[in-house]
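One protein chain is absent from this view; the other protein chains keep their places.
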Amino acid sequence: MCTVFMQEMTWQDFNERKDGAIAILPVGSTEQHGPMLPLSVDSIISTGLAEMIAKKVNGIVAPCVTYGYKSAPLSGGGPIFPGTIDMNGVTLIDLIKDILEELIRDGIKKIFIMNGHYENEAFILEAMDLVSREHEDVTMIESSWWDVISDAVMKKVFDEVDYPGIELEHAGILETSLTLYFRPDLCHMDRFVEDGVEGTLGYNIYPASKCEVTETGLLTTARTSTGEKGKLLADDITEAYVKIMKKRF
Amino acid sequence: MCTVFMQEMTWQDFNERKDGAIAILPVGSTEQHGPMLPLSVDSIISTGLAEMIAKKVNGIVAPCVTYGYKSAPLSGGGPIFPGTIDMNGVTLIDLIKDILEELIRDGIKKIFIMNGHYENEAFILEAMDLVSREHEDVTMIESSWWDVISDAVMKKVFDEVDYPGIELEHAGILETSLTLYFRPDLCHMDRFVEDGVEGTLGYNIYPASKCEVTETGLLTTARTSTGEKGKLLADDITEAYVKIMKKRF
Amino acid sequence: MCTVFMQEMTWQDFNERKDGAIAILPVGSTEQHGPMLPLSVDSIISTGLAEMIAKKVNGIVAPCVTYGYKSAPLSGGGPIFPGTIDMNGVTLIDLIKDILEELIRDGIKKIFIMNGHYENEAFILEAMDLVSREHEDVTMIESSWWDVISDAVMKKVFDEVDYPGIELEHAGILETSLTLYFRPDLCHMDRFVEDGVEGTLGYNIYPASKCEVTETGLLTTARTSTGEKGKLLADDITEAYVKIMKKRF
Amino acid sequence: MCTVFMQEMTWQDFNERKDGAIAILPVGSTEQHGPMLPLSVDSIISTGLAEMIAKKVNGIVAPCVTYGYKSAPLSGGGPIFPGTIDMNGVTLIDLIKDILEELIRDGIKKIFIMNGHYENEAFILEAMDLVSREHEDVTMIESSWWDVISDAVMKKVFDEVDYPGIELEHAGILETSLTLYFRPDLCHMDRFVEDGVEGTLGYNIYPASKCEVTETGLLTTARTSTGEKGKLLADDITEAYVKIMKKRF
Amino acid sequence: MCTVFMQEMTWQDFNERKDGAIAILPVGSTEQHGPMLPLSVDSIISTGLAEMIAKKVNGIVAPCVTYGYKSAPLSGGGPIFPGTIDMNGVTLIDLIKDILEELIRDGIKKIFIMNGHYENEAFILEAMDLVSREHEDVTMIESSWWDVISDAVMKKVFDEVDYPGIELEHAGILETSLTLYFRPDLCHMDRFVEDGVEGTLGYNIYPASKCEVTETGLLTTARTSTGEKGKLLADDITEAYVKIMKKRF
Partner (left out) sequence: MCTVFMQEMTWQDFNERKDGAIAILPVGSTEQHGPMLPLSVDSIISTGLAEMIAKKVNGIVAPCVTYGYKSAPLSGGGPIFPGTIDMNGVTLIDLIKDILEELIRDGIKKIFIMNGHYENEAFILEAMDLVSREHEDVTMIESSWWDVISDAVMKKVFDEVDYPGIELEHAGILETSLTLYFRPDLCHMDRFVEDGVEGTLGYNIYPASKCEVTETGLLTTARTSTGEKGKLLADDITEAYVKIMKKRF
C-alpha cells in the first residue's frame, strides 16, 4: 500500500489522491520531556497517530510542524531547559495559517489538525479562525489527542498511578507509553527517575524560574509506562478520531 | 478612603501611590452570557474582584480591558451570538503588551492580571512573556479567578448542581452568582431558562455553527445561583489572591 | 427606558435593538489631565456624550476604548507624567479595526466613533479606512467632539478667558466643564492652579522632556470652568451630532 | 560648493560630512493638487525647503519619501482622484522608522524631518517615538512647514484672499506659490480655475465620496499665487527652521 | 512631447493617459557605489531606463523607490559603509505592495517593475505575489535590468575586462557606464581606483565585517567604463523590455 505521508509522495501521487482526501497536519514541538524521552515527543506522537488515522480514512499526512509554541513551566517545564525551542505566538499563527491556505489552494476541503503540544492550541485555533473566515466551504477540525481517550482506556493506563490532569501529564504515563510504542529506540527508560511537582499553582508567574518545576523537568511520574499501554492508547485515539471524521467530514 | 481605580485618580494621586504598589489589570470581554446576564459579565467580575483585592494589598486597578479574545462555541457560545465582540489574537497580545510596558515605564514593578474570560489566557501570557524578556526585574502574575476557588467553597456553591468543569461553566452558577453579587441591577433572573449542552466535544470545528451550542447561549445551568454565593466566591477568591501576592511579590 | 449601553444589555437585548441602530463607539484615553481632573477625562466625556446622543437616535453605545494613542507633550502633557498609558499606533489601529469588523459582523450598518482624545484621530481613521474598503455598504463617521461646538456656545464658554486653540485645550475650560458636568465627584477643583504654556512650538521634538510642558501638566487655564458650561457644551455637541447623523445615516 | 543632497554624494563624501551634520529628511506624497499643479507638490516643497535649510546649517538632505499617507477628502481631495497614491499607516511608520535607524547607525545624532503632507504627521511621529525609545542620545525634530510661517509673511501672502486654515490650504496660495518658486516649469497656471469647498465638515465619513470635494480637487482658491510669494515664504520658513535648529540641536 | 514622469503630471494629465498605459515603477536603493559613484546609482539607472522605455510604450513612470533592501557585503558592500541606508524586508514588501495596490485602484492593468538593486528582488516578488492573488486581472512583470542584456552587447562592453558575474558587478563596468550615460555630472572618475574582491564566498556570514569587502567598497573593476558603453547598454536593455512588454501585456 502506498505511503500516507505527503513528503514521500511525488506531486502526481498527491494530485491523484487529494480529491476528497482528508489532510492531516500533525503539530508538535521541540521541548524537554525529562531525562528519558527525546525533545521531539510531541512531534513523534502527533505524527504517529496521524499516520494510523490516515490509513483508515482517505488521509494524507502533511509534514509535521516540529517547532511549537512556548513551553509553560507547569505544563512543559518552560523555557529554562536547554533544548526547548519556543516559537512566538504570531509565528505559529502565521505558519499554521499559511499551511492551511496552501492546502486549500491545492483543492483540499477537509483538514484535520492533530495537536500534540498542550500550549499550541490557542494559536492553532486563531489560525484556523482566520482561514475559515475566507474559506467557509472548507471543514477544519482540531483536536489534542488526550481529549478523546475513552474512560475505559484511561482506567487501564492509570492502573497503579492516579491521573494527574492533563496540564501535569507532561512526560507522564500517556506520553511515555505512546513514545515507547512509536519510537522505543529513542526512549531511555534506564534514566527514568521518580519526580514531579505537587500540583498546578493556579496562576502563571513571570519571569519563569526553575523553582516552579523539578530539576529533571518531570512534572509527574511516568512509572508503569509501557509500549503496550502506548498501543492501547494509540488504537483508542485512532478509533475516536475516525468516528469523529466520519461524522463531521 | 481613597479610590483604588486608576481612572478615578489624578496623575498626582497615581504618582503618590505607585511606588511599591501592585497594579491590577482586569481583562474581560464583550460576550453573550445567556438570556439573563449582560454582555459585560467577564469585565464586571474581573473588575469587581480586582477592586476587592486592591483594597487589601496596596493595589491600583487599571482600566479593564473590555474587549477580549474570540469566544469559542463550547466555552462561550462562539461568534454567532450578536453582541459578542471578538478581538484577533494579535490585537489582544499587542494591547496587553502596550499596557504592561507603560505601567512599567511609570515605575510599577509588580503587576497582577486578573483574567475573567477563559479564551483570553494564552494571548495574555504571550504578551507577558514578550514584556518579561525585556523587563526581568518586574514580577508579573496572571490568573483566571476560577483557578483559585477553594474546594470548601466549591462544595457550598455546587450544593445542588454538579460542577460541569470550567469550559462549560459559562453563564453558569459561578458567573451568575458573582454577577448577582457585583451588579444585581444588570441581572434578569426572570429570563433564566434551564438549558445547556451535553458536554464538550473533544475537538474544535470550523466554521462554527450554532448546532454546537444552545439557542439561548447557555452551556450549563445557572440554577441555584444567588448573590450570597457570589459573595462567598468573591471573598474566597480575594483571600486566595492576597495570599499569592504576599508570597510572590 | 431601557439602557443604551451595550455592556448592560443581554445578547437578546442587543439583538432586538441592533437592526437599523447606530453603534456609537467612544474612544478615550488614560492620560494626565492636571492636578484636578482624573486620568479618564477623555473616556468620561466621550462616553457621556455618546450616551446623550444614543438616547436621541436609536443608538447603542459600545464599551469605551479606554487606552488611547500616545499623549503628545503639547497636546496632552506627553509620556513623562505617571499615569499616562500610551498605546502604540499599530495597537490602536488593530483594536479599532477589530471592533468595527465585529460590529459589522453582527449586522450593524451605521457606526459613529466619538473621539475624546486629540492624538487618537489619525489611527482611528486608518482603521476605518481599512475596514471601509472591505465593507462599502457600511457608513462610518468619526468626529472629535470639539470640532462641532457652535460659535454661539464657544462665546458663552470662553466669556472671560480666550480660547487657546484645540491643541492646548487640554484640561482647559472645555474638558474641565464637561467633566464637572458628567462626573463632578471625580473633579478636585480645590487643587486647581493657574498654569499653562506660552503656545505651541510649531515642531515636535524627541526625546520628550518635561521642559516643554508645565510641572502640573496643564497647558492652559481652566479658570471659569463650571458644570453649567459643561451642560451647555454637552447639549450643543449632542444637537450637532444628531443633525449630522440624520443627514448622513 | 558641494551638494547637500545625499543621493548625489559618494559614500566617502557622506562619510566626511556626516559628523555633527544635521540629516534632513523631506517627506512628501504623490497626491492630486488640482488642475494646475503636479502630483509631487508635497515632495517638491519639502525637498526645496530642505535644500535651502541644509545650505545654512551643515545639513545633509536624505532622499525624499515620495509616497505619503492616505489623502483625506477635506485636506487633500482623498483617494478618489486618479494619481493619488496612498500608503497604509503601518507602511509609512515602518519606512520612516527604518530610515531613521539607518541614519543613526551611520553616526547621525541630529535629524530633522521636513513634512510636506498634512496627513503624514501622526505616522511620522509614531516612527520617531519608536526610534527615540531605543536611541535617547539622538535628537529628532519634526515639523510641517506651514507651522512656522511668520505672521508678517502670512499677511503679505494673504493680501487679497483670506487664509482658509491649513486643512483646506491644499493647492491653495501657500502650496501654489511655493511650487511656482521651486518648479515653475511644472505649474500650469493657465489651467487654474476658481474652485473650492465651503469649509470643513467637522467629521470624517467613510466610504469617501466625491461629493465632499470639488470636481477639480481644489479645496480653496490659489488666486494671487506667485513665485515671489513663494520666495517670501521659503525664505521665511528657512529662517524659522534655522533658528529652531540652532536652539535645539 | 509630454512628460512620462507621473510626479510631473497633474492628476488630470495622469487620468487622461492612464487607460491602457503601462505603469513603470523603478526601484533603486541608497547604497555605497565606491569612491567615484553617487549613493543613488541604482535609482538613477532604474529611473533612466524606465524613462527610455516609457517613451516607447505608452508608459507612465511612477516615482522611484529610492530606499531599497539591505545591501549584502558581497553584492553591494554591506551595511558597514556610511551612506548605505538599508530597509527591512517587511518594510520593502509593504511599500511595494501599497504602491501596486494604489496603481491598480487607479485603474492601471499593466505594471512593470524595473529593479536596479540586486538585493531587492525577493521582496519585490513577495509583494507582487500578495497583490496578484487579489487582482488576477492585472499583469505585472518584474525584471532586473542586467538580466536582459544581449550577448552581443555584453561582448562589446566587456572588451578588455572579463565579466565577473552579476553579484560582484557592483559599481563595475555596467553600473559605471550607465551612470556615466545618465548622470555624468555625478560621476567622479578621477577618484576611481582599481580594486576588488577575489570572488564570492559561497556563503553568507553574520555579523558582517569589513574584511569580506575592500576598503573602497568596490567589488570589481570599473576600468574601461564609458558613457558610450552606457548608451549601448541602455539602448539594448530598452529594446529588450519593449519586446517583452509587447509580448506579455
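Just so it is clear, A, B, C, D and E label the chains in written order, and each chain counts residues from 1 on its own.
Just so we're on the same page, a contact is a pair of C-beta atoms (placed from the backbone, for glycine too) under 8 Å apart; a residue touches a chain by one contact, two chains touch by 3 or more.
Since this is a predicted model, take the numbers as computed values, not measurements.
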Touch list for the missing chain, restricted to displayed chains, reads A, E
Checked against the full complex, the residue among E:E102, E:E142, E:D195 or E:D236 that touches the missing chain is E:E142
Contacting the left-out chain: of A:K18, A:H117, A:H170 or A:K229, that is A:K18
Considering the complete complex, of A:P63, A:G165, A:P184 or A:G199, the missing chain is touched by A:P63
Those residues of subunit A that touch the unshown chain are 6-12, 14-15, 18, 30, 32-40, 43, 62-64, 66-67, 79, 81-88, 90-91, 94-95, 97-99, 102-103, 105-107, 186, 188, 191, 217
Residue list for subunit E contacting the dropped chain reads 70, 72, 88-90, 93, 119, 121-123, 125-126, 128-132, 136, 139-143, 147-148, 200, 202-207, 240, 244, 248
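Note that in this section only the chains that are shown with their structure count from here on.
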Min distance from chain CA centroid to global CA centroid: chain C
Matching interface for C-D, options D-E, B-C or A-B, criterion over half of contact pairs identical, gives A-B
Distance between the CA centroids of subunit B and subunit E (whole Å) is 55
Note: subunit C sits from subunit B at a C-alpha centroid distance in Å of 27
Distance between the CA centroids of subunit B and subunit D (whole Å) is 48
Subunit D touches at least 2 other chains through residues 88, 90
Among line, ring, star, complete and other, the chain touch graph is line
In contact, pair by pair, are chains A-B, B-C, C-D, D-E
